[in-house]
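Right, one structure below, let's go through it.
Of the protein chains in this complex, all but one are displayed in their positions.
Right, chain A next:
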Amino acid sequence: MSKFTDSLEEKLMPIAGKIAENRYLASIRDGFMLAVPLITIGAVFLLLANLPIPGYSDFMAKAFGPNWNTFFMRPFEATMSVMSIFVVFGIAYSLAGHYKIDGLSTAAAALAAFLIFTPYIVNYTPEGAKKAIEVSGGIPVDWMGSKGLFVGMLTAILTVEIVRFVVKKGWVIKMPKGVPPAVEKAFSALIPAAIVAVIVDIIRLIFTWTPYGTIHQFIYTVLQTPLTRLGDTLPATLLASFLEQFFWSFGIHGANLVGSVMGPIWLALAAENLQAFQAGHALPHIITQQFHDMYMLLGGSGSTLGLVLGMLFFSKSKQVKSVGKLAIAPGIFNINEPVIFGMPIVLNPIMIIPFILTPLVLTILTYIVMILGLVARPSGVIIPWTTPPVIGGLLVSGISGAIWQLIELVISFFIYLPFLRIVDRQYLEQEQAMAVESQKV
């Protein structure tokens, strides 16, 4: 067994290394890290504008006038609704840093490229009219939000690659000696940005000759929609879950790897749900970032919170109990390295079974109860993955989410229990044998 796992580990390490070192995936992940805090703030404001308390809206309207919720909606509209702007900037900045070219000017060029791609046309429905008319002169918020996410990611990468190529070729304006560095820096960004603008504008022009009209519409229809629809299916989610836990079974941070591929898709799905939530429509998706963070992984990868409770209250061996004590506080915040490495679960064939199985079972069950409407779908409100269970469920789905997380905890406890018993007995026998040995001496 150990020979088999060793050789498998040897094969997995380079794969994980390749994914982690892929500069595009890494910069997309880092780029989102710039946007996520802002998105979270925006979501909190949206919640405050729509608190699910009867009479809240009427009360606020009486106290502050009929436009009271504008105060809460503006921060939301300036963050979540235009998240692609931050994503473009963040990805370009991060990728430029990877190539060691100037991050700020490159990110600014990427943002300009993104806006070149965006038609300055806004749909407007005049009062009394039945159909919307197209009005020019406005930046459409629609394409700045989740709908523009994939175009944004591609534009950022394209821009940085062009800039890198130009800089590498040495096509920059060189200043004579004695010119202040700040002046030289301003000029050195000129030519790369100009070439970016021309290339992007030509691409834009080409797309006006297609039935799609814009690259936004093209990417949204051909790439983003199929990918997110695929991401919203149960099989894709189960595969993602399996890979996550499978990598962790060898001590490799699986969520990190799977997240760098699935993150943008799950976030786009969450944003679409949030848009529907804001408009008061039915939520279109079940699988979102919060479905993953809150319902698939209670207490961290492998949904180990149920296991940790078992270790604390139902184990006899010192080893298991002491890891349980160590693991409970971080486990409440979905951090579980003490269990994974301390129990350990890593390379432990008995514990790997429930470790992979539990999130799969929880995923299927949560999907079913949400299809049946017993538990509310995640509203798309983005909360940190470290939010403790029950509170997390309450925030993303309301009371039904909190209750469901409690039920999930019980289910995961019982899946882990028989396996915990086996490992606990093994340790106990070892400990007793050691105690006998030391008595002899």
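Here is the rule we go by: a contact is a pair of C-beta atoms (placed from the backbone, for glycine too) under 8 Å apart; a residue touches a chain by one contact, two chains touch by 3 or more; residues count from 1.
What we mean here is this: contacts and distances are computed from a predicted model.
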item: "ABC transporter ATP-binding protein", "PTS system cellobiose-specific IIB component", "Cytochrome c oxidase subunit 1" or "Transmembrane protein YxlG" - which is the UniProt name of the missing chain; value: "PTS system cellobiose-specific IIB component"
item: Selected from A:167, A:346 or A:370 as touching the chain missing from the view; value: A:346
item: Residues in chain A touching the chain absent from view; value: 13-14, 16-17, 20-21, 26, 29-30, 33, 97, 248, 251-253, 255-256, 322-323, 326, 330, 333, 335, 337-344, 346, 386
